[in-house]
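Everything below concerns the one structure shown next.
A single protein chain has been removed from this complex, and every other one stays in its place.
A and B label the chains in the order they appear, each numbered from 1.
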Amino acid sequence: MYPKNTWYVACTPDEIDGKPLGRQICGEKIVFYRGAGGKVAAVEDFCPHRGAPLSLGFVRDGNLVCGYHGLEMGCDGKVVSMPGQRTRGFPCIGSYAVEERHGFIWVWPGDQALADPAQIPYLEWAESPEWAYGGGLYHINCEYRLMIDNLMDLTHETYVHASSIGQKEIDEAPVTTRVNGEEVITSRYMENIMAPPFWRAALRGNGLADDVPVDRWQVCRFTPPSHVMIEVGVAHAGNGGYDAAPQYKASSIVVDFITPETETSHWYFWGMARNFKPEDKELTATIREGQGKIFNEDREMLELQQANLLRHPERKLLALNIDAGGMQSRRVLEQWMVKENTPEQPA
Amino acid sequence: MYPKNTWYVACTPDEIDGKPLGRQICGEKIVFYRGAGGKVAAVEDFCPHRGAPLSLGFVRDGNLVCGYHGLEMGCDGKVVSMPGQRTRGFPCIGSYAVEERHGFIWVWPGDQALADPAQIPYLEWAESPEWAYGGGLYHINCEYRLMIDNLMDLTHETYVHASSIGQKEIDEAPVTTRVNGEEVITSRYMENIMAPPFWRAALRGNGLADDVPVDRWQVCRFTPPSHVMIEVGVAHAGNGGYDAAPQYKASSIVVDFITPETETSHWYFWGMARNFKPEDKELTATIREGQGKIFNEDREMLELQQANLLRHPERKLLALNIDAGGMQSRRVLEQWMVKENTPEQPA
Partner (left out) sequence: MYPKNTWYVACTPDEIDGKPLGRQICGEKIVFYRGAGGKVAAVEDFCPHRGAPLSLGFVRDGNLVCGYHGLEMGCDGKVVSMPGQRTRGFPCIGSYAVEERHGFIWVWPGDQALADPAQIPYLEWAESPEWAYGGGLYHINCEYRLMIDNLMDLTHETYVHASSIGQKEIDEAPVTTRVNGEEVITSRYMENIMAPPFWRAALRGNGLADDVPVDRWQVCRFTPPSHVMIEVGVAHAGNGGYDAAPQYKASSIVVDFITPETETSHWYFWGMARNFKPEDKELTATIREGQGKIFNEDREMLELQQANLLRHPERKLLALNIDAGGMQSRRVLEQWMVKENTPEQPA
């Protein structure tokens, strides 16, 4: 259960450096590559000649060449040429709307007639020189909504990430969830607490004392189909918390793009955007490494949760206040699915 | 096909040292842990909040805490508490009767109303200071009855364990099988033979000459659901064999607890109990290592046998005299299954 008429992050530019990339997105086997003029392209990973995977081929003069017998495929899924063959009558394969924007390659896996690049979200932190970003990719064997649940309820930090970003006070602070159109926002504010290890390091990295009380916040923003941006940070206590002036705080945005692969697996693009010391590449690498370790702690939990749910499809799970973010996100997705499956009415 | 209204060995105490253990028994996903006062407990490995595996959590004050969002589960499957939540209306999960006895953790995976700890077999060798025990655990991909067959027909020692405990005379000595209530006993006695390598070492370890003829015996005792205790030994020939006085013999009990995991896999708890030099821990370790190697030789045979039987479910196997122990054991199990599947009549 996932919408297909929407933009998903498919890969990062470095993944198609030099050679094509085969990746399954929303059940579609797709090959991504740089076509004419370096423009990204995406077609079915299936050569119409004999069914070979085009992702094992290479790009020549902007066209994808099948690595089996040399069929040359155009970015539109139409065969361009093949050595010694007249290809005019050859069948086409599917092609996919694809855009390179904000440091990611975005794909529209559904009805291609509906693909509108204007619907790709604008990411301020990816464009402004005042921000730096670092991130990575994990393949996770659970359906993508379990990851949305995970990110819209950070209570789990206390348990899954106890040694880095978790602390007892997360548990104890109530959360508020509100829906703003199709955006779901879950917020949690903790006042006058001691920062956990990850945030102590961030304070020090920012030239701030790490042994004084802080105010801490987590503002999780879901937008469909599966983007979760989380504003996180700490400020020396009593300076306004979330609204404190920069000299009192360390903060950043946790960036999560969650792309369904199959009904029970997904590609998880995680990262962190920060607006302090944006030029410090070493700091970017350090944060990236730390975040990568932390986010990998969720994997076993999510995959075994998925296995449990597959064993017991009849069981109804709880929907507590802490689950409201995930539940509301699922509601938005259900509305999208209804819309996607309803034939358009003539105007 | 396995009875569920009975006690099985689930694990050994060291497996729940410090952290919970998730293990599937008779198709049930169970988490085992030490609850209040160190008493062993077992509940479904499924958090009623969001389906996370409770076995990834930890124990606090005798209750199992879910490692995802902190739900605190009681040993009876009722939720005790959850940070920031009223849990009164939360659904329960299954709990399992579980007992720690004779050096093992025993579980009753079926109808909990019928669980009676008095039905756990008494193991003299586990309680008496005159005995020592060492053993281990293998996970084997075949149904548990193939392992019962294996242990109730030691003819296979000649072939599978040719270099340690096998010898041609096993083949040549007839076996006798008798049924005593629900116990099945298969005996084989060999007289005036030379001992094979394992038993030569045992004789030497016991301070006895290893280069003289011996009488050797194997008395396999099956009791339902799947315990096989095998009295094995050698005595200097002509001193009474099985009944010889201690100064003439080396003997022990091979201990086998066979716990179904699924219809085609099981947990195999193997070990050896001996009543000589019980205080000699180094000897215990040496025997354990040797036995572990020998018992691992059965694995490939059993797993490929299982694959063959799954390919040819229509084929009828032979039931020879050497198979009588396994066949009679299966008969007892079938009676148990009939009883288990027959509704109780009112008195």
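Operating definition for what follows: a contact is a pair of C-beta atoms (placed from the backbone, for glycine too) under 8 Å apart; a residue touches a chain by one contact, two chains touch by 3 or more.
Because the structure is a prediction, the values reported are computed rather than measured.
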{"item": "Hidden partner chain, touching residue among B:113, B:318 or B:338", "value": "B:318"}
{"item": "Identified contact with the non-displayed chain, of A:51, A:129, A:181 or A:343", "value": "A:51"}
{"item": "Hidden partner chain, touching residue among A:29, A:78, A:101 or A:311", "value": "A:29"}
{"item": "Positions on chain B where the hidden chain makes contact", "value": "149, 153, 155-156, 158-160, 171-172, 174, 300-301, 304-305, 307-309, 311-312, 315, 317-318, 320-323"}
{"item": "Chain A residues touching the omitted chain (full complex)", "value": "29, 45-46, 48-53, 56-57, 65-70, 82-85, 90-91"}
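In this section, only the chains that are shown with their structure count from here on.
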{"item": "Centre-of-Cα separation between chain B and chain A, whole angstrom", "value": "48"}
